[in-house]
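One protein chain is absent from this view; the other protein chains keep their places.
Moving on to subunit A:
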Amino acid sequence: MKEAARLHTASFAQRRSGIWRRAGRRLIMDRYMYLLALPGLIYYFIFHYLPMLGITIAFQDYNAFLGFSGSDWVGFKHFERLFSHPDFWLVFRNTMMISLLNIVFFFPTPIALALMLNELRISLYKRVLQTLLYLPHFLSWVVICILTITLMSSTGFVTHMIQWLGFDVQPLLDKSLFWGIITIQSIWKDAGWGTIIFLAALAGINPDLYEAATMDGANRWQQMRFITVPSIMSTIVILLILRLGQILNLSFDQLYIMGNAIVRDVAEVFDTYVYKVGVVQGNFSFATAVGIFKSVIGLLLVLGTNYLSRKTSEHSLF
């Protein structure tokens, strides 16, 4: 059928030569396809690409009354202010620390869980476990923060457990443990969910490999090390690249809800800072400059790690 269509178009093209005519014909033939794509494209234009043009207000003193065209151009003023601002380094430190803790402790967890789940022999048990492990992903951050407070407040379960074990209790929801608690929350919420993609990669491994390895006398540990882990390596690398690109993006919901006056010095990150300075206080241009800094760093990290990974191994995102 495809062949017939191609022949048809080919003969058509011979009769009426000209690329434009052919292209025009294809456009008409696929007119319903473009009709289908149109609402989505309009959506992307308005809600994604228009804001990208909007980043130019970072180079203006944007004033809501004067509007986009009426506001003064000020060059890099807001960026200079940004880097000399004491808040900037505080926010930068908090964001980086929480992100790094995330990459060190959160990132490997789904891989380990997926490898463990993969070794389970009883499929019903595995299914039930998966259902439970995915569950927290669907809970909102507000709910998770309430769960945290319920468990860790001075009358909470965890505090009681620590007392029961005979240790001194410090307030758990304090500045000193804040980053740790944020990391634990993230792991609890999404580590189970993160296994899905690795389990998919594991399911794609050719079973013949294991059979051959068993014949050669490889034990389970060796099979895991030489077959399983290398097979999911490209998935791991791709996810790590994408994760690095998100290094300055943290969950607004999580940190905004967990944040309060007591922990402000360790809880303020770029996402919450941009909201407070930009939308609440109305410094649109300054907050946009912060946002650009964040986006550009993210993009550079994705491109950089992707480049390095392509040079040093065969794995890359694009």
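Here is the rule we use: a contact is a pair of C-beta atoms (placed from the backbone, for glycine too) under 8 Å apart; a residue touches a chain by one contact, two chains touch by 3 or more; residues count from 1.
Assume contacts and distances are computed from a predicted model.
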"Cysteine desulfurase", "Aspartyl/glutamyl-tRNA(Asn/Gln) amidotransferase subunit C", "Phosphate-selective porin O/P" or "Carbohydrate ABC transporter permease" - which is the UniProt name of the missing chain: "Carbohydrate ABC transporter permease"
Selected residue (touches chain absent from view) among A:L82, A:L172 or A:A201: A:A201
Residue in contact with the excluded chain [from A:F107, A:W188 or A:Y210]: A:W188
Touching the absent chain when the full complex is considered, from A:L66, A:L135, A:A212 or A:L308: A:L135
Contact set of subunit A toward the excluded chain (per top definition): 1-2, 23, 26-27, 30, 32-37, 39-41, 43-44, 46-55, 57, 113, 116-117, 119-122, 125, 128-136, 138-143, 145-147, 149-151, 153-157, 160-161, 164, 188, 192, 196-197, 199-201, 203-204, 219-220, 235, 245, 252-253, 256-257, 260, 271, 274-275, 278-279, 284, 287-288, 290-292, 294-295, 298-299, 302
